[in-house]
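Please find one structure pasted underneath; my questions will follow.
Apart from one protein chain that is not included, each protein chain of the complex appears where it belongs.
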Amino acid sequence: MLRTTVSNSSDSEVDLLDDRDYVQLIDAEGRRHANPTLDRWIADVSDDQLADLYEDMVVVRRIDVEATALQRQGELGLWPPLLGQEAAQIGSARALRDDDFIMPSYRENGVAYCRNVPLDDLVRVWRGHAHGSWDPTEYRMAIPAVIIGAQTLHAVGYGVGVRMDGADSAVITYFGDGATSQGDTNEAMIFAATYNAPVVFFCQNNHWAISEPVRLQAAKHISERAPGYGIPSIRVDGNDVLAVMAATRIALDRAHRGGGPTFIEAVTYRMGPHTTSDDPTRYRSAEELAEWKAKDPITRLEKYFEDKGIFTDELKARVKAKADSVAAEFRAGCKEMVEPETMSVFDFVQIEANPVLERQRAQYAAYLANFEGED
Amino acid sequence: MLRTTVSNSSDSEVDLLDDRDYVQLIDAEGRRHANPTLDRWIADVSDDQLADLYEDMVVVRRIDVEATALQRQGELGLWPPLLGQEAAQIGSARALRDDDFIMPSYRENGVAYCRNVPLDDLVRVWRGHAHGSWDPTEYRMAIPAVIIGAQTLHAVGYGVGVRMDGADSAVITYFGDGATSQGDTNEAMIFAATYNAPVVFFCQNNHWAISEPVRLQAAKHISERAPGYGIPSIRVDGNDVLAVMAATRIALDRAHRGGGPTFIEAVTYRMGPHTTSDDPTRYRSAEELAEWKAKDPITRLEKYFEDKGIFTDELKARVKAKADSVAAEFRAGCKEMVEPETMSVFDFVQIEANPVLERQRAQYAAYLANFEGED
Amino acid sequence: MTTTTETTNATATATGTATLTLAKSITAGLRRSMQDDDKVILLGEDIGKLGGVFRVTDGLQAEFGTDRVVDTPLAESGIIGMSVGLAMRGYRPVAEIQFDGFIYPGFDQIVSQVAKLHYRSRGAVRMPITIRVPFGGGIGSVEHHSESPEAYFAHTAGLRVVSCSNPQDAYDMLREAIASDDPVMFFEPKRRYWSKGEVNFEPEETLPLSRARVVSPGSDVTLVAYGPLVATAKDAVAAAADDGVSIELIDLRSIAPIDFDTVAASVRKTGRLVITHEAAQSGGIGGEIAASITERSFNWLEAAPARVTGFDTPYPPAALEEHFLPDLDRILDAVDRVLGRPNSLSDWED
Partner (left out) sequence: MTTTTETTNATATATGTATLTLAKSITAGLRRSMQDDDKVILLGEDIGKLGGVFRVTDGLQAEFGTDRVVDTPLAESGIIGMSVGLAMRGYRPVAEIQFDGFIYPGFDQIVSQVAKLHYRSRGAVRMPITIRVPFGGGIGSVEHHSESPEAYFAHTAGLRVVSCSNPQDAYDMLREAIASDDPVMFFEPKRRYWSKGEVNFEPEETLPLSRARVVSPGSDVTLVAYGPLVATAKDAVAAAADDGVSIELIDLRSIAPIDFDTVAASVRKTGRLVITHEAAQSGGIGGEIAASITERSFNWLEAAPARVTGFDTPYPPAALEEHFLPDLDRILDAVDRVLGRPNSLSDWED
């Protein structure tokens, strides 16, 4: 059948990109909305637990502040802030079961925090000490992938492995709006559909891929692609931690039960620069930023607590204390980090002996020895 | 919103893959069906013109028979028959304007025939004499692409160029069901949507990618993907030459008018082997083949003519004579083909001088000269 | 995409010895690896019911099931990327790339993920992935079906790159590649798929994967080949012997890392080195061998190492491939060159 009548696509673009078209539980004003589909998935989340999610978000935002400061002080080479995306990361990460595996991109520091990755391991890469800094098996979270989209295929392979093991864990893979243009991300959806892999495709549509607005990548909502591959999709307010948690739980549940992949588009916003090296004023307007600041994922929770009368001094103090202590630990961990050993440049290339590389190592050692005694 | 309710995807797979879900004008029994959307696009196609399309299809099928025979006789190294896909190729190719450009894969010999590509140029590649054998500018048709999916991106670039030139031509790119799994094909849809490129994505879903059934590539209809990218799509009976022509004209018209890309899934069947080297009995059933033989694109037209009382001896004789003469010319062109010159192995690597390659050429010439006089 | 109809009929563990084609010895190696370790799974295009376009996986899906012999969607990046994920989960994927020229869509996953994840994770992640690639020319096929891309991978730190030249090595090397915790690019000389040889299924001792083999000792010239050209090189050894020239033939087997100890020991004996491969000369493995051996054994060299390789052109159409491919005569001509005997370049002046 003819699926679309002949139309001028540029005319319709504007409506298509209307961002209101998503599910939500707590709006920007902190008002709680009912949504029968989502509600039952977070029925167990008490206000106390919501306060814990709030704490996570505040802490993660504080980590960003600290890291940005450390970068300015020259302690870090670079840092990719997730400012604005706290709800998307915390809501999804806190929905995970312990045995669910995470395949992240480079911006999922909030997710890593939820998995108790040591704080100094969050910065080791950005301090230039390592390319990756934790054992994925220990934290059920892979080390960050910098090549856009690559990790989505790893998620499918891992998920197929999970099924072959007879286990019922899920895999969640994080990627951005820009990443949806890469062949790999599309192939991952195809492979996941073919193998009914237990994968949650979690796209943080933060509206920008460095300087490129999402409309350059997608003429329609990103979430509209997956169904064509046979993958159900959910478009959720990514600044609403509760809705994100509900959506992620739905997707995880499908995966756990053998229902296959699900795609989640979390509509959020990168309020900071792409990385500390970026200057977003070159490509985006102050108005746009202001508009999204009004939808801040953290302040809306504060409003919600306020309205409910549970934004107590005690809660505020507790959260502040936690953020302060994490920040202090984070700073110290960064500054006290021990430089890698010179000769470790040759380590972990391969497991089996490589005589050509060993010769290079030995010759370099001889070369360095030459300088000994010199000054 | 939640786009799909939680469902077991394997249950629904069967219905999803139901092939009846396409538009059609002439069915397998040769019955003409009305379709208000399509009909107006082929209102000008008289029975005489339909007879011409019939002739094309018979001729193209005859070329396949000849080529297959030549391969068996050792005159060709390989041949990729399009047996069964005649309507998809002729219907689309005959819908093109002269200035529309074609980006084919390796199986579009029927399309090339419509573009008057010399018959011997159709076999030059398969005889091992060249990697490509005609000037794309002359025939407004690129030489075949063997790397699956690569040409779809070329179509987008060419189409963007057409628009930048201020021209209103379209580009049509052909590819198979298997090709829809390649990253490139998906990126091409994304780029085409972003730039509103005047491209017709013409997918011949012939149900097989060598030994792999289409359901390995696609959990839903292939045509269901494009709309998610903002590209309207049409699913058409690919064995119905009239419906294919109508669908292609709709898509071309959109392109010509600046309406952007359109995706066509032509549902057809590869009745022969993947290539002359393939043995399809290893992977598909005789029943399936029989089922599709009953939907043969050529016999249904004969039934249609029969029913209308216009399948005259004259028509039959004319078509046979044409097929015979093309076959004779084809055979002769193949057998009389002149072997490429030895030293042409070094030709056309680059345009500017390459002294390293020139040295290799000169040394190889010296080497060959060494043998002169020997026997 | 020629096929062979021969089948091995072992379903139990193969024991003893048998005469097999090189292709079937790979089948046997795959089967044995799958029997020994149920984490070994195969994936690729058309490897299931069809048994691959070369029938190398023929019968394996019937024997091991669709979970262990997995037909994939048509996407090489997907095949490799999925292998990476499987490896992270503890599997040992053996990915088949249908033909050499189709590996490039998977290049990014190979170079940036497969090769680097162990280094990136400081040893926490292992990539025991084997990527099988039928490679090389001489089969009269169309474009993209006759390429020799091994040098790209040999220049990529973190990958092991190997090629086999005979049925026994094919069987042994494949098993070692699959058992290795490193990623291995396993290049199969497709035009030798149908050449036969004795295969001992349970050899007492095998030469380690990273070691080159001295195929035949000699004293005048060292000739280094790998994969499809080892057979051609053997012919050259025989022809030279008739002419009174003693060639030491080395089958490199490991293209990365290269067993320079073995090559250098030979060159120090012969003083002369000829290297042959099908890949284009510029940037090929031959240059690396010539440079490294010159570095290590300059004082032993009587002549500049000579390379007999494909030209710096794309692989040509089948009608011209005999000119592109190194053959017996071109190798002998280079042997004459390093020996200072009359040869096609005797009058050449640079």
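We just call them A, B and C in the order they show up, numbering each chain from 1.
Operating definition for what follows: a contact is a pair of C-beta atoms (placed from the backbone, for glycine too) under 8 Å apart; a residue touches a chain by one contact, two chains touch by 3 or more.
Quick caveat: nothing in here was measured; it's all calculated off a predicted structure.
Although it is not drawn here, the omitted chain touches the following shown chains in the complete assembly: A, B, C. The residue touching the chain not shown here, chosen from C:38, C:198 or C:295, is C:295.
The chain not shown here is touched by just one of B:25, B:38, B:156 or B:214, and that residue is B:156. Interface note for the absent chain: among B:184, B:237 or B:296, the touching residue is B:184.
Within the entire complex, the positions of chain B that touch the omitted partner chain are 103, 130-137, 142-143, 145, 147, 150, 152-162, 164-165, 171, 183-184, 187-188, 190-191, 194, 347-357.
In the full complex, the hidden chain is touched by chain C at residues 77, 101, 104-105, 107-108, 111-112, 115-116, 119-120, 143-144, 151-152, 154-158, 256-258, 264, 279-280, 282-288, 290-292, 294-298, 301, 303-307, 311-314, 350. Counting over the whole complex, chain A has residues 77-78, 125-131, 146-148, 178-179, 181-184, 209-212, 216-217, 275, 277-279, 282-283, 339-340, 342, 344-346, 349, 354, 356-357, 360-361, 363-364, 366-367, 369-371 touching the chain that is not drawn.
The working rule: only the chains that are shown with their structure count from here on.
If each chain is reduced to the centroid of its CA atoms, chain A and chain B end up 42 Å from each other.
Look at where the CA atoms of chain A average out and do the same for chain C: the two points lie 41 Å apart. Centre-to-centre, using mean CA coordinates, chain B is 36 Å away from chain C. With touch defined as above, residues shared between interfaces to two or more other chains in chain A number as follows: 183-184, 187, 190, 194. Along chain C, residues 72-73, 75, 77-78, 105 each make contact with two or more other chains.
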